[in-house]
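On to chain A.
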Amino acid sequence: MAYEPGLVDALLERIRADSARTVLTPAVELASLVPGGTDAVEVLEECAEDDIKMMRGTRDLYFFSELSMTEPYARHLYRLAEKDPVRLIAETTRDESKTYPRPTPVSTFDDSPFSMTKAEIDAAISKMAFDPEYADIHTVKASNEDVYLYSATYLTEAHAAGLAEWASVGEKENP
Partner candidate 1 sequence: MDTTKSALRLAGTGLAGAFAAAALGCVSFDTRDGKKVKVWATSSGAIVHDPNLCVGCRRCESACTIKNDGKVSAYISRIKVSRNLNYGVMGVTAAYQKADGQHGNFRIVGETCRQCSHPACGDACPVGAITADKKTGARVVDAKKCVGCGACQRACPWGIATVDPETDTSTKCTLCGGDPNCVKNCPTGAIKFYPWEEAEALLFGPDATSGATDAVSGATA
Partner candidate 2 sequence: MSVTYGYTGKILRVDLTTGKIWTDDTMKYKDYIGGEGIGYKILWDEVPAGTHPYAPENKIAFGAGPLCGTGVPCSGRTTITSLLPTSPFHGAGSSHMGGYFSVEMKYAGWDMIVLEGRSPKPVWIRIEDGKVKLEDARWVWGKGIFDTMAMIGSQMGKEAQIAAIGPAGENQLNMSVIRTGTSHSAGGHGGIMGAKNVKAIAIKGTGSVKVAATPEELMALDKYMMSIIGANNQMVIPTVPLPWAEYSDKGSRWTGRPGLYWGAANPPVETGECNPADMQSVGKRTQKAVFDLGAGAEKYTVRMGGCAHCPIRCHAQLNVPQLEKYGMDPNVSNTCVGWSGPRGVMSLVGIKEFDGNGADSSIVGNGIGTTMVDDLGVWCNYGQIGRDVKWFYQKGVFKRVLPAEEYASIPWDMLEKGDARFLIDFYTRIANKQGELHHILDGSAWIAQRWGLGDDYWDAKDNKLWTRGGYPVHHSNEAGGQVGALISCFTNRDSQNHSHMNFIGNKLPIALQKEIAAEIFGSPDALDAAMDYKPMNEAKARFVKWSMVRGRLHDSLTLCNWMWPMAVSPQKDRKYRGDTTLEAKFFSAVTGVAKTEAELDKDAERVVTLLRALTVRSMGTVDMRNQHDNTNEWITKADKDKPQFTPGTIQMEKTDLELGRTMVYKLFGWDEKTGAPTKATLEALGMADVASGLGEKGLLPV
């Protein structure tokens, strides 16, 4: 389908500009850039260039440009946009337990780009303990009291404890 000249470019430009200032572009914000009766998402699905990526959330669809943001970074922003701190913490933890593998220091979440308050983090972690969906998420403490989360799907308790101790104490003793 042929669209009005400039329409696709306007959408791409908007997404790229948003990504350049490190924010996602929710689909809802693109609606104003297209004439009535046209669906911005359809336009993009058909005509977007390679750098434009889409993520489907429960609240909205989100776009970003890989020219200024990596996919993993966009995923963090996506989880923030979805406004479900329990899921955000659990899925970030699972990702790290699987990928690196490593347990995730709880202090990760009060830092950029999450910037959650201590109360938000504590509340999320206690909710997780009672929700079977997050039964794989456990905590482990290093000897300096740093608390870590890990997913038992990917890490054993002994391994997570060893890694937590190494990251919080061992690595600092052996710089």
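On the choice of candidates, all candidates are chains of the complex that A comes from, given by their letters.
Here is the rule we use: a residue touches a chain if its C-beta (ideal position, glycine included) is under 8 Å from a C-beta of that chain, and two chains touch if they have at least 3 such contacts; residues count from 1.
The shown structure was predicted, so the numbers you read here are calculated from the model rather than taken from an experiment.
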item: Complex member touching chain A, one of 1 or 2; value: 2
item: Candidate 2 partner contacts - residues on chain A that touch it in the complex; value: 19, 22, 68-73, 76, 99-102, 105, 107-108, 111-113, 155-156, 158-163, 166-167, 170-175
